[in-house]
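Only one protein chain is missing from this complex, and each of the others stays in its spot.
Take a look at chain A:
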Amino acid sequence: MMNAPTSAPTSTPSSASIASPARRGDAIGAFLEQDYAAGFETTLDTDTVPKGLSEDVIRMISARKGEPEWLLDWRLEAYRHWLTMSPPTWAAVQFPAVDFQDIVYYSAPKSKKDGPKSLDEVDPELLRTFEKLGVPLHERARLAGVAVDAVFDSVSVATTFKKELGAHGVIFCSFSEAVKEHPELVRKYLGTVVPPGDNFYAALNSAVFSDGSFVFIPKGVRCPMELSTYFRINARDTGQFERTLIIAEEGASVSYLEGCTAPMRDENQLHAAVVELIALDDAKIKYSTVQNWYPGDKDGKGGIYNFVTKRGDCRGARSHISWTQVETGSAITWKYPSVILRGDDSVGDFHSVALTNNLQQADTGTKMIHMGRNTRSTILSKGISAGRGSNTFRGLVKITPKAEGARNYTQCDSLLIGDRCAAHTFPTIEVRHPTAHVEHEATTSRIGEDQLFYAMQRGISAEDAVSMIVNGFCREVFKELPMEFAVEAQKLLGVSLEGSVG
């Protein structure tokens, strides 16, 4: 526990990699071999722009989407800014430089001109793809109580339950549709949390973003169902650059879930998304992610580069933004869902489970920027490293000079499976108000041979024992997920670690 009324920034990097051999190394090793179930490819006619990035490509994307002039200008400005920037190098991840001219920035399944008006117009092959992924879009088979926006490569193909939501005044649609139907809202809020020049990947996204989800919950409305977006990258050599914008007006509340998968390919693919959340007075936004992008094979070939900027703005008093993420996929994860606690008495939470197996690398964490009085934040991070995976928690807790009575509690736990993985923790704490109360706790443990043996001596198989221990480690985070997704997340961790025990 640390009560830190100092004005100097403090930073306590610590890292641990355990070298002592796991006794049941063979069993655990076999355990970590997994099959990626969402790795299939869909064959479709697509509308694709040529490879590479230039002002012409941006104009082409904007024209394809029939965008207003102001949005094209916004994109071009972001692009010009991006040209002056270079990719960040401070993260604890290693990969060859990305050739930004070798990426296709727009790929959409061919359909009727203005996008499908109803599910009947959606290519049945696409519907089958989502069904295979466990996201049925058909009226009969839809997930009960969950409205879904399905994004395939660069465009949204369908949004379910729109009518039902509309009756409550809730807007839930693709970003492109929002630009057409609700330009005033988009224009008012777009880029106000993550400005176009915020960082290298956010600038790139601002220039070329193709679609994504838009959510607007009007004053006083509690969204009557879970909202969910399912992202699917399909086309080869294509990057996915979607943008999500969620606005909860005064007293509104919403729970939103994002899921993602991609086919197995030998080449790395780039996913550079931006998510902006805005909570006005007394509003609450709960954003949960179950990220299962293709992680690459066990030799580290292929997989998604997931370079994402996610930020919430607690703009109003007593507002509450909560991030929960379960990260099992991607070759590389670079992602720091953050909260700006601007309103007095606002609350920010970050709950994270990040699993790296084989050669996966994750550098993830959060920033909690306390600006309002009596703002509170909680950070709970669970990192699991297996195989030769590398898992880094990077956090910033900043208490600004006006944030009287701010409090933060941070807990970072790392679990190591096997003897070739690594876990690192880089918390940074900046306190500029004497009344601040900041606590930080960190632990590193290894799935011990002793824990495994204890469970097996009680008749439990090694496989069940590992999954029991891992789920126990993650329990505090899983309980933050909406019920049906908690079960999903638990299964996903099981799959990510599963194999036959020799």
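The rule is simple: a residue touches a chain if its C-beta (ideal position, glycine included) is under 8 Å from a C-beta of that chain, and two chains touch if they have at least 3 such contacts; residues count from 1.
One rule holds in what follows: contacts and distances are computed from a predicted model.
Chemist: According to its UniProt record, what is the protein name of the omitted chain, chosen from "ABC transmembrane type-1 domain-containing protein", "Glutamate synthase (NADPH), homotetrameric", "FeS assembly ATPase SufC" or "Sporulation lipoprotein YhcN/YlaJ"?
Modeler: Listed in its UniProt record, the absent chain's protein name reads "FeS assembly ATPase SufC".
Chemist: Consider the whole complex, including the chain that is not shown, and state which of A:T84, A:Q101 or A:Q457 touches that chain.
Modeler: A:Q457
Chemist: What residues on chain A make contact with the chain left out of this view?
Modeler: So the residues of chain A touching the unseen chain are 23-24, 448-451, 453-462, 464, 468-469, 471-476.
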